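A single protein chain has been omitted; all remaining protein chains appear in their positions.
Here is chain A:
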Amino acid sequence: MQSISKHLPHYFVLFGLLFAGILAFVLFSYDRAFQMIVAVAVATSYVIWGLVHHSIHRDLYFSVVLEYLAVAALGLVMVFSLILRT
């Protein structure tokens, strides 16, 4: 919790990115290709956010990078699977 309040601006940026992603999905519900591009963009932004955040916090390690990649990949696989089946 301390970490959250300490890096509040960082989390505002992250929430902005994620909220923009949800909004894009709603607004472009008719365009599957665009939704897939949005999903890739948001997942990439999330990983980059993690790298920058941990880099600033001076605790960026290889396992941390892999963790962000693993979470982003899992989310991306699920969203792609759902989009392709709509």
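Basically, a contact is a pair of C-beta atoms (placed from the backbone, for glycine too) under 8 Å apart; a residue touches a chain by one contact, two chains touch by 3 or more; residues count from 1.
Convention: contacts and distances are computed from a predicted model.
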item	value
Record-based protein name (UniProt) of the chain missing from this complex, from "YfiR family protein", "SCP domain-containing protein", "Antimicrobial peptide ABC transporter permease protein" or "Colicin I receptor"	"SCP domain-containing protein"
Chain A residues that touch the omitted chain in the full complex	1-4, 11, 14-15, 18, 21-22, 25-26, 29, 39, 42, 46, 49-50, 53-54, 59, 61, 63-64, 66-68, 70-75, 77-79, 81-83, 85-86
